[in-house]
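Only one structure is covered here, and it is reproduced in the block below.
Omission of a single protein chain aside, the complex is shown with its protein chains in their original locations.
Order of writing sets the chain letters: A, B and C. Residues in each chain are counted from 1.
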Amino acid sequence: MAETLAAPATDAHHDDHGHGHTITGISNEKLAMWLFLGSECLLFGGLISTFLLYRKKLNSFPGFENAEISKLGAQLFDIPFTSVSSFVLLMSSLTMVLAVSSLQRRDEQRMRIWLLATALLGASFIAGQIYEFTAFVKEGLGFTTNIFSSAFFTLTGFHGAHVVIGIIILMTMFAMSLQGRLGPERAEALEIAGLYWHFVDVVWVVVFVVVYLIK
Amino acid sequence: MRAGGWRVGQGDDKLSATVNGRNGDHDETRGWENSMIGRKRRTGALATSLIVLAMVALTGCGSDGRPLTTLDPRGQASTDIHKLVVPVFIVAGIVFVFVNLGVLFVAIKFRRKDEDEFPEQVHGNTKLELGWTILPAVIMAGIAVGTIATLFNIANEPDDIAQDFEVTVVGQQWWWSFEYDLGRDGTIDFVTASEMVIPTGTPVKITTTSRDVIHSFWIPALNGKKDAAPGRNHPFWLNADAPGRYLGQCTEFCGLSHGYMRMLVEARDQGDFEAWVANQMKPAAIPAASDEAARRGLEVFTGACTSCHQVQGVNSNDCTPITSASQYDVAKNTCWVGAQPYAGAAQVSGYAPDLTHLMSRYLFVGALYDLRGPTTGELNRAELEGWIRNPDDYKPMLPEATGDNKYGRGMPKVPLTEDQIDDLVAYLSTLK
Amino acid sequence: MSTTTETTHGDHGAAHEEHPNRDMTYVKVAIILAAITGLETFTYFESVFDFGAALVPVLLVCMTAKFYLIAAYFMHLRWDKPVLRRAFLTGIVIALSVYAVTLAAFKFFGEGMPR
Partner (left out) sequence: MAIVEREPLALTTGEPSNGSLEPLGVLARPSTKTGWRSWVSTVDHKKIGIMYGVTALFFFFVAGFEATLIRLQLAQPNGTVLSADLYNQVFTMHGVTMVFLVIMPMAAAFANYLLPLQVGARDVAFPRLNALSFWLFLFGGVFLNTSWVIGGGGPDCGWFCYAPNSGVVFSPTAGVDYYTLGLLITGVASSIGAINLIVTVLNLRAPGMSLFRMPVFTWMQLVVQMLLLFSLPVITVALFLLTFDRLFGANFFNVAQGADPLLWQHLFWIFGHPEVYILILPSFGIVSEVIPVFSRKPIYGYPFMVFSGIAIGFMGWGVWAHHMFASGIGPISVAAFSLATMFIAVPTGVKILNWMATMWGGRIRFTTAMLFAVGLVAMFTIGGLSGVTHSVAPADTQQTDTYYIVAHFHYVLFGGALLGLFSGMYFWWPKAFGHFLDEKLGKAHFWLMIIGFNLTFGPMHILGLQGMSRRIQTYQATDGLTFWNRVATFGVFVIAAGMLLFLYNIGSSYRSWKAAGRPNPGADPWDSRSLEWSIPSPTPEHNFDTIPTVRAADDFWHRKYGEDEHGRAVRIAATEDVVQKGDATGVHLPSPSYYPLVLAAGLPFIGYGLIFNLLLVIPGALLVLWGVYGWAYEPSTEPDDHHGDHGTAAAAHEEETSVG
C-alpha cells in the first residue's frame, strides 16, 4: 500500500476546545442562527424597501399631495414617543447581553434577573407599539387606508411579531432556568437566543431612522 | 362560428383583391398583397444567415400564412431588432454545433473498449480553461456592444416622429382601445377599438397603459412588446414601412380571455390616413327618418347598450344618452381615460369599445372576428348578430358580477328579441 | 450595573477564562448607543438646530454606527469566528445591493418619481 495512504492524517485537527465540537469549531446551533439572521436581512430589506417606495409614491400620487392625505402619512408620527420606545428596545439589548454574560460566569440568579428585565423592556416596547397603532387608527390611518399605511403596518407589524416571538423565547428560557434546565453548560443556548434578540433590535435601529426620522 | 373564409390571417390568393377605402374616393391599392398577411416573404431578407434559413426552411417558408411571425420585420424597429438577432442566432448556432458535435465525437471516440485499461489521469489545464473562460466572455462582449446600440436606438424616439398626433394604447380585459390625441395637446380627440390606424413612413408616438391588469402590446411585424400596466405610462413608438395590416396579440397573461385579446395595426398612405382621421372626427349621424329599422335600432341601442358603449353624437359626456349632437364636446369628455391626467386605474373595465365608427373596422371583438369582409368590405352580418345574441359563444368573459366576482368584465348577454337584434344591426351598420 | 463585574468574576475565577468578563465593555457600548440615539432624536427638533442637507447623511451614519456596535459587541461578532460574520454580511450585502437596485429601477433616488 502506498506510503501516503498509511500515513496519519495530519490535517485531521481535533480542536475540541471551546464550544466547538465540529470541524469549524462553531456549534451547529450558532451557525444556524447566524445563517437565519442573514436570511432575515433579505426579509426586512424587502419590507423596508416596499415601505420606502410607497411612502414616496403616495407623496407624488395625483390628488394625494393635499394636506388631508399627508396628514394620514408620516405627519402622524410622534417622534419623541417613538424615541423613547427605541431607547427601551436598545437597553433591552444591554440587559440581554448582561444575562448571557452572567450565565457564562455561572451566576444564574443574576442571569434570571437580566432575562426578566429584557423581556419586560421588550414587552414595554410592544405596549408602546400597540399604543401607537391604536392612535393611528383613531386618526383614520388604518391598515387598509392607503399604500403608505399598508406598508407601514406591515413593516412594523413584522418587527413587532419578531419581538413577541423573542419575548416568548426569553420567557421559555426563564422558565427553563427556574426548572434548573438552563445551567451554565447551556450558556450558548442563551447566547443564541440573545443573537436573535439583538438582531430584532438592530432591525429597529434601521427602522427608526429610515421610517421615522428620514422624511 | 369562426368561419375560415372570413379570417384575416388567411393566406389565400383570393384575398389579394383590392379593398376599397371606406370613403370611396381613395382607391387603395394597398390591399392584401401589401399586407404582411399573405404576402410573399421578402426575398433576401433572411439570406444573411444559413442557420436562420435552415430554421425558416424547417418552419415551412417565412411568414406565409403566419400573421404573427417575428421573422419578417416590416417596420424600422423590428428591422433593427432583426438585424441584431440574426448574428446572435448565428453565434448561438455555431456554439450549438460545436458543443453537440463535440459531445458526439467524444462519445464515439472515447468509448471504453477494454475493461482494464486506464486513461491518463488529467486533472485540468489552467491555461486551457482560462482560454475557454475568456473566449465566451469576448464573444459576449461583442454581442453586448450591438445590443446596447440597438437598445438605445429603439428606446429613443426617432427624430422624424409624427408631430401632429399621438396615440394612447389602453389595454383592458380583453380588448384594446386606441385614444388619438391630434395635435399632441393632451386631449383625446377620438377613440377606436381593436384596430389602430397609422400613416406609413412616419414613426408614431405611442403610450401604453391599462385600466385593469397588465397587458402587453405586441405587433410582431413592427416592433417588440411593451407592457401596458395600470398606473403607468410606457413610451413606445411604431412605424410601418409600407401600407398593410399587421396583426398583434396581447402577450402578458391578463386573465380569462388573454388568448383572445388581439389587435390590428393598419398602416395607410398619408393621404388615406388623413381621410380616415377626418372621418373619425365626425360624430355619428342620427339615421334618417326613412331608415325605420335603424331608427328602431337606435332606440334599442340607447336603451340597452349605451350604459357601456359610446357613440359620439348619441351619448353625452358623462356617458348617458343625449338628445342632440350639440351637447357633444370631445374636449370635455370625462368618460375617457387620458382626457385628464391619468389618476390610477379604475381597476375594472367599466368601459366598452367606442362604436362611433364601428363600420370603419374590419375586425371586432378583440380583433378575433371579421366584422366586414376583408376583400369586399361587406358586413359580416352573421358574426355581428351572433355576437349580440350571445357574446359568450365568441369569447369567454365574466360580464356578470356574481358572488366573489364583484365586478363584471366583458359584454353581457342582453335579452333581446330577434327583431330587436335585426334592428340593432341595421343601426350599427349606419355607423360608418 | 457596574458591580456585576466584580462579584461574578470573583466568584468563579479562572475556571472560565474562555468567557472573559466584558460587562464593562457592554455598558460602555450601551452608553454610546444611547448617546447616538439622543443625537438622532435631536435631529427631529429642527427648530433647535437645522441640519439642512446634512440631515440624511448624519442619520445614516448614526444608524450604521449603532448597527455596527450592536453586531460587533452585543452579538460578539468581534470575537467570534469569521464564518459567522461572513454569513451575516452576505445577507446584508445582498439585501443592500439588490434592494438598492430595485429602488433605483423605480427611480426612487433623485427628485420626483414619474409614474
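To be clear about the criterion, contacts are C-beta pairs under 8 Å (C-beta built on N, C-alpha and C of every residue); 3 or more make two chains touch, one makes a residue touch a chain.
Computed from a predicted model, the values in this text were never measured in an experiment.
Here is the thing to keep in mind: the chain we left out touches A, B, C in the whole complex. Per the touch definition above, the residue from B:Leu71, B:Val191, B:Val311 or B:Ala352 contacting the chain not shown is B:Leu71.
For chain A, the residues touching the chain absent from view are 1-2, 4-6, 8-9, 11-14, 16, 19-24, 26-29, 31-33, 35-36, 38-43, 46-47, 50, 53-54, 57-58, 61, 64, 143-147, 149-151, 154, 165-166, 168-169, 172, 181, 183, 185-186, 188-189, 192-193, 196. Along chain B, the points of touch with the absent chain fall at residues 2, 4, 7-11, 55, 58-60, 64-71, 78, 80-81, 84-85, 88-89, 92, 95-96, 99-100, 102-103, 106-107, 110-114, 117-126, 128-129, 132-133, 136-137, 140, 143-144, 146-148, 150-152, 154-156, 173, 208, 212-214, 216, 218, 220, 223-227, 229-232, 234, 249-260, 344-348, 368, 396, 403-407.
Residues of chain C that touch the chain left out of view are 83, 90-91, 94, 97-98, 101-102, 104-107.
The rule is short, and it goes like this: only the chains that are shown with their structure count from here on.
Taking each chain's centre as the average of its CA atoms, chain B and chain C sit 54 Å apart.
Put simply, the C-alpha centre of chain A and that of chain C have 13 angstrom between them.
Multi-chain contact residues of chain C (touching two or more other chains) are listed as 115. Residue positions of chain A in touch with at least two other chains are not found.
Within the complex formed with chain A, the chain C residues making contact are 1, 4, 7-9, 11-12, 16, 18-19, 21-23, 26-27, 29-30, 33-34, 37, 40-41, 43-44, 55-56, 59-60, 62-63, 66-67, 70-71, 73-76, 80-81, 83-84, 87-92, 94-96, 98-99, 102-103, 106, 108, 112-113, 115. Residue ranges on chain A touching chain C, taken from their complex, read 17-18, 24-26, 30-31, 34-35, 37-42, 44-46, 48-49, 52-53, 56-57, 60, 79-80, 83, 86-87, 90-91, 93-94, 96-98, 101-102, 104-107, 110, 187, 191, 194-195, 198-199, 201-202, 205-206, 208-210, 213-214.
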